[in-house]
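Omission of a single protein chain aside, the complex is shown with its protein chains in their original locations.
Then we have chain A:
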Amino acid sequence: MKAKTADKIATGVIIFFAVLIVAILGGLLGFILIRGISHIDWHFLTSPSQNFKAGGGIGPQLFNSLFLLVLTMIITVPLGLGGGIYMAEYAKENKLTGFIRLVVEVLSSFPSIVVGLFGLLLFVNTFGFGYSLLSGAIALAIFNLPLMVRITEQAFRAVPREQKEAGLALGLSKWKIITSILLPVALPSLITGTILAAGRVFGEAAALLFTSGMTTPPLDFTDWNPFHARSPINPMRSAETLAVHIWKVNSEGRIPDAKDVSAGASAVLVIMVLIFNLVARWFGRVVYRKITASKQVN
């Protein structure tokens, strides 16, 4: 009887917390969307922002966020996969790899503002990249690498050992086993990890203030030569992302409609993260099905 009561109480408490978390999340999401969605229209999404007048949009910021995501992932994914695969499959268990693992753990809880300052000193100043998408992308890559390495390592370690041994018993090389047998099994976790890392790129502001900068030069969306100063895909131009823009209009913005702009921009940011999540998951599922011939992700 006593055990039964305790069980009931514990179940009740757990359900309460679960409901509470869902309620907080739902409330937050609803608040942001309801407040912001009325400000979103085609004009808002495509026109450049204003510095003093009302009626500015977030076009360049939206583009910057997406482009910075692409640049960051181009750096993060190969390095993260490489590091994680090395830690899981090649590194011997000794003091050095223990130390590397410790460094990765510490780095993953590093404050992003410190990463930003580091980026300012090294990439912006010493390397002379200036406030640029490239500086921002490298800083964010540093910020995201520990996460990517850890997730990759764990994803590969979670593959049953018999999978690897089955490959060995067929006389396959280690590289072939990693790319053709272990990678497909690890893929769902890797996709989740990539989505997490990407979400941090969308949301990050502190690390970008001093690296990709707080301004965007006037962009010419008809010029796609990456070496032209006004080209949107020039990696050496400064770029204010959506998250940085939200911070800026709230803290030092002088536009009269700052509240509306930040509400709209917040809603766009949330919607963008959601869309990215869904698309990435869908894409991952298609790839997983293709290479494993399975009907659903397990």
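The rule is simple: a contact is a pair of C-beta atoms (placed from the backbone, for glycine too) under 8 Å apart; a residue touches a chain by one contact, two chains touch by 3 or more; residues count from 1.
Simple rule for what comes next: contacts and distances are computed from a predicted model.
Per its UniProt record, the hidden chain corresponds to "Phosphate import ATP-binding protein PstB 2" from the list "enoyl-CoA hydratase", "Aldehyde dehydrogenase (NAD+)", "ATP synthase subunit b" or "Phosphate import ATP-binding protein PstB 2". Among the residues A:Ile37, A:Leu121, A:Leu170 or A:Leu278, only A:Leu170 touches the chain that is left out of the figure. Among A:Ile40, A:Val104, A:Leu147 or A:Val185, the one in contact with the hidden chain is A:Val185. Against the chain not shown here, chain A presents residues 92-93, 160, 162-173, 176, 180-181, 184-185, 291-295, 298.
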